[in-house]
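Read the structure below first, then the notes.
Shown here: the complex without one of its protein chains, the others still in place.
The chains carry the letters A, B and C, assigned in the order they are written, with residues numbered from 1 in each.
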Amino acid sequence: MTTPRFHGVIPPVVTPRTADGALDLHSFGTLIEYLIAGGVHGLFVLGSSGEVAFLTDAERRTVIEEAVRVTAGRVPIVVGLNEMTPARMIDQLQLVEAAGADAIVATAPFYARPSAAEIEAHFRLLAAATTLPVFAYDVPVRVYNKLSVEMLVRLGSEGVIAGVKDSSGDDVAFRRLVLANRAAGSPLVLFTGHEVVADGALLWGADGIVPGLGNVDPRRYVEMYNASQNAEWDRARDLQEDLCALFEIVFQAQGVSGEAAGLGAFKTALVRLGVIATNRMSPPVPPLDNDTTDLINAIVDRAGLLVR
Amino acid sequence: MTTPRFHGVIPPVVTPRTADGALDLHSFGTLIEYLIAGGVHGLFVLGSSGEVAFLTDAERRTVIEEAVRVTAGRVPIVVGLNEMTPARMIDQLQLVEAAGADAIVATAPFYARPSAAEIEAHFRLLAAATTLPVFAYDVPVRVYNKLSVEMLVRLGSEGVIAGVKDSSGDDVAFRRLVLANRAAGSPLVLFTGHEVVADGALLWGADGIVPGLGNVDPRRYVEMYNASQNAEWDRARDLQEDLCALFEIVFQAQGVSGEAAGLGAFKTALVRLGVIATNRMSPPVPPLDNDTTDLINAIVDRAGLLVR
Amino acid sequence: MTTPRFHGVIPPVVTPRTADGALDLHSFGTLIEYLIAGGVHGLFVLGSSGEVAFLTDAERRTVIEEAVRVTAGRVPIVVGLNEMTPARMIDQLQLVEAAGADAIVATAPFYARPSAAEIEAHFRLLAAATTLPVFAYDVPVRVYNKLSVEMLVRLGSEGVIAGVKDSSGDDVAFRRLVLANRAAGSPLVLFTGHEVVADGALLWGADGIVPGLGNVDPRRYVEMYNASQNAEWDRARDLQEDLCALFEIVFQAQGVSGEAAGLGAFKTALVRLGVIATNRMSPPVPPLDNDTTDLINAIVDRAGLLVR
Partner (left out) sequence: MTTPRFHGVIPPVVTPRTADGALDLHSFGTLIEYLIAGGVHGLFVLGSSGEVAFLTDAERRTVIEEAVRVTAGRVPIVVGLNEMTPARMIDQLQLVEAAGADAIVATAPFYARPSAAEIEAHFRLLAAATTLPVFAYDVPVRVYNKLSVEMLVRLGSEGVIAGVKDSSGDDVAFRRLVLANRAAGSPLVLFTGHEVVADGALLWGADGIVPGLGNVDPRRYVEMYNASQNAEWDRARDLQEDLCALFEIVFQAQGVSGEAAGLGAFKTALVRLGVIATNRMSPPVPPLDNDTTDLINAIVDRAGLLVR
């Protein structure tokens, strides 16, 4: 069995902003170096964690181009493609391809209310419009449809999609997907997006992880992945538990949106670690306040991550 | 009490396509003339019924420009603004303003998962970026958040928004909105999007209707609206019941998406009436098949609407 | 057209408790007299507003028997039948029949996750087990299934059910139900449970109302119903608006459950009116606190309802 090109730890890179709200390309570059130094196997830009929904087309282009420039081929660049319907997604595709992406991660339609057949047609239309590998992004909490195991394996077997990023939170379906994919000859590369149960996903047969928390502690995710490749499950579990302790940063903010609490916590921790300059979010999402920042800093400090 | 500029029957105009999938501007122009001849008080383009989520930016621009050109000021043109977050919505705003819109109808953020405070900030950011009147579009079935009565009246009282298009299906909340708005001095113009209970909404105090079915039978909606202005409620109810009978066209298709069944039915009926050329939908939505078309045609014929 | 036996205003009677948590039969009797004096056309006991889910079987039996005893045939007694599945519902039926109910109002299965076919079979099994008229209670917010228009009219046409109590909040479906029922020869008697849009429902053709707020102001609901029977729609609307103002009592409590806020408000208002003794709720629902009580009392006082 050969290792697929896309595998291992591919964090969904956050998009730093300056104090006045502009893209902070300096911080973005520093973050990419931090992640590569941590040993990650790829970078996923313009994911939900990258605030893709909040970026203009111009900002999206800048983010990809800068990621490609800074990375300079050291690891592959996977790009989130995030639009309501095929026509709009294919429009974005030109931007993404021109900027130098190595693969795309595409959602099902949203705002639209597609049937299962329409979701499948959507992925077929998209794949027909690009030569890049297409990963299906399964994120029902945002698009309000779950991608079916049967459709995913069928699209994989026909070469329409190259893999799946599973952020469905439905581990029963993920387990079925792993086994159905294997029975079909493993056409799909399978990633889990759930950063606190990745040891389990790896035990079950996931090819990799797309952990938002990997922005903060890339090295430990890489070590966990390596442990899993050696079937050192107790060690993988122990590393995951350390990461779970760190993940508590996302539960510190109260009464705010998930974006504010979760992505805000990643940015706040990265400020504490000296990697990026501010915890500023994209409007209308507010940055976390000082009290929450203190709580997050304490958790980060306990985790022993002050690497600079 | 003066009648507000935006009031009455403002149908969400469907976007016809040719047999090869392009925008069908000829049919679009014919449809606009059909609606204006029916007496409508405005046109709402790029709404959900206009398949806004399925149109590229270039197509969106063309639709607005063509609506403005054909209408030539006879009725106001209201334009749907439909993007995930404020930054992307404000980008679209330039397109919409340049093309000549008279007002915009904007959703809450989607794909993003905003808090109530973020939704409110979203509308404030949007309104600050345009001189056009902003209507808030309340459509939880697509964006998965309900706009609160309190927020809407507050934004109206402060002059941030000019009105609301309510497609929430929550008539209890709509009734509260009508009364809270009146208590605040009626800063908001209130439209219902529910085409089969509009007689009730008018009885309660709605200023107008945005009926998808109004594409098919604009005149009867206008007559119902006029009856309501004369407090002829039994007559309004009878006209609404005729429209309910016609609305059954949207329930004829089985096992397809809501877009395919509902918007497909409107287009199919307009073909039967000779107003547009095809019932072609935007990908990945399939057009309705021949059997369903026969069922729809029979309902349309019974309604006595073969106006050409 | 003859008036059906069950029609008009049939409030879902709340179940008073004493300060130590027991059923307060004295208050219950006083409340029934207050409602009958208000002109109601029937009483609905053991509905959701009657806290049926919180009562033991012994308490349920006592409530029905006491309602039957106090009412003494002056108006019919409709009883909520509220169990997870047919077998358990049929068990309860014995209790309900023995205690003297005139009709039952039964939910779809819950906790169970039935298919549409199983829901239909459920009502058929229930109806086969009793000679009492069966009303289907459509309350998706509690049982997480919507009863379909087609099934309801089919069950009505076959004589399985006598009517529907619609608390679905889906007025589009309710309108379709009214029209489909009429087309089928009106086998069903149709009630709406939505107390603030009842003028609309009556305009559309509802036979009656089951208003929780009718506990507090029965007379005004009766006057609205009478206005509707005379097609005095402006008057019905005005009375409904007064009732909407009063309904604001249910929005005063913050951060509590719907039962605590809504049913708690009805009880609190009835204490203010001198009809019942306490606003005590069934465990684990807390009674409303003094601050909320003050807000509710102010609304009640403004409504001019201090009838004793």
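Here are some notes:
The definition used in the following text is that a residue touches a chain if its C-beta (ideal position, glycine included) is under 8 Å from a C-beta of that chain, and two chains touch if they have at least 3 such contacts.
Small disclaimer: the values here were computed from a predicted structure and weren't measured.
Within the entire complex, contacts from the absent chain reach the displayed chains A, C.
Within the set A:Pro4, A:Gly29, A:Pro140 or A:Gly169, the residue that contacts the chain not displayed is A:Gly169.
Which of C:Ser27, C:Asn82 or C:Asn279 touches the hidden chain is settled by the complete complex: it is C:Asn82. Residues of chain A that touch the chain left out of view are 169-172, 175-176, 179, 194, 196-197, 199-201, 203-204, 231, 233-234, 237, 241, 244-245. Within chain C, the residues in touch with the undisplayed chain are 53-57, 59, 82, 84-88, 91, 107, 109-115, 117-119, 121-122, 125, 141-144, 255-260, 282-286.
One rule holds in what follows: only the chains that are shown with their structure count from here on.
If touching chains are joined by edges, the resulting network of the protein chains shown is an open path. Each chain gets one centre point, the mean of its Cα atoms, and the points for chain B and chain C are 35 Å apart.
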